[in-house]
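The block that comes next holds chain A.
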Amino acid sequence: MAFNIYDFTTLTKSIHEGLTASYSATTTLIIEWTIVGVAYLLFVALFGLFLVYAERKVCAAFQQRMGPMRVGPWGLLQTIADFIKLLMKELITPKEADKFLYNLAPFIVIIVSFLVISVIPFAPGLQTFDFDIGIFFVTAVSSVGVIGILLAGWSSNNKYSLIGAMRSGAQIVSYELSVGLSLITIIILAGTMQISGLVEGQREMWFIFKGHIPALIAFVVFIIAGTAETNRGPFDLAEAESELTAGFHTEYSGIKFAFFFLAEYINLFIVAAMATTVFLGGWMPLHFGNFESFNQIMDLIPGLFWFFFKVLGVIFLMMWFKWTFPRLRVDQILNLEWKYLLPINLFNILLMAAVVLFGLHF
Partner candidate 1 sequence: MKSVIAYITEILKGIWTLLTGMRVTAKYFFTPWKHITQQYPENRQTLKIAERFRGEVIMPHDENNEHKCTGCGICEINCPNGSIEIISKSVMTEEGKKRRAIDQHIYHLGMCTFCNLCIKACPTGAIVMGQKFEHAVWDRTSLTKVLNQPGSKIMEGVKD
Partner candidate 2 sequence: MTNEELITAIGKVEAEAETRQGAQYVETTVPAARMYDFMNQLKQDKTLAFDYLFCLTGMDQADHMQVVYHLESVLHKHVLVVRVKTADRENPVLDSVSDIWPTAEFHENEVYDLLGIRFNNHPDLRRLFLDENWGFPLRKDFKDDIHIVSR
């Protein structure tokens, strides 16, 4: 089994060949599914915990605080302690709640997040599904999550939850559009919807540089719309603490609350990962035209590190937003989408089409 940190294709291939040599095709498939499933579960749990910790530390730094410091060195075990606490908590179901939907909602939210992760390329060869229409899959599946939020708000039989869910519904349905259109802008440039193709197309230069002005606009729009889609501040109307106490998950406790909480952070990761894959070159190293020596040094850093480096950068940007800006009002959030982001986006697609048509990109 050859292990290569630069390219995981050899590793996965050798595992596959080893398994097919000793088992039948069906058994191999089941074993491979299990491996992949467990790997994703582990990744999501650990990265989710890490993101919660990072968020708390980052927000503390913005606020001149230190953040969690007590559990473990520098509070590193704080989120694990929190997670154990959530596991041990009583699961309360409100008496008047719609029991089935109430229990279903958190699973819908978290399953959707898992689905989207499956198409994200972490490194060369480290991608589960590589559809021809990968981008389309991402936009389509990620919008299913809102159903979970709506169900949660409706079934809790709580007015705050209902208001929060309705806000979230209006918000995600609108911002879905901007996310899709800003991705389309890049698809025009790339000429493919396949995610591996998108990454491959950025070998020489990332799309954000290649497409210059329209790509940059698309990136900004994507980040704004993506933040809105993850229900994070300044677009956290669905759980607006000062207005709706906790919004759609007011009535949830214990592990079901943890699912919502984890899903929020996975969604954060997904948006950052999509921004990375589409705009910032995925796992591709930073290359500058003809600086051969520079490019070679950059190539020495493995793709996995490049990917996470960029993802964390984008996540930091979104945390920065959250801890700086006040929250928008529900009508303003829709105004922003329909009066600003959508026209800019449509104009931007035209601009990108012109850029591609006349070959004005780098």
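General remarks:
What we mean here is this: contacts are C-beta pairs under 8 Å (C-beta built on N, C-alpha and C of every residue); 3 or more make two chains touch, one makes a residue touch a chain; residues count from 1.
Regarding candidate selection, all candidates are chains of the complex that A comes from, given by their letters.
All values derive from a computational prediction rather than experimental measurement.
Which member of 1 or 2 touches chain A in this complex comes down to candidate 1.
The touching residues of chain A, counted against candidate 1 in their complex, run 58, 60-66, 69, 320-321, 323-325, 340, 344.
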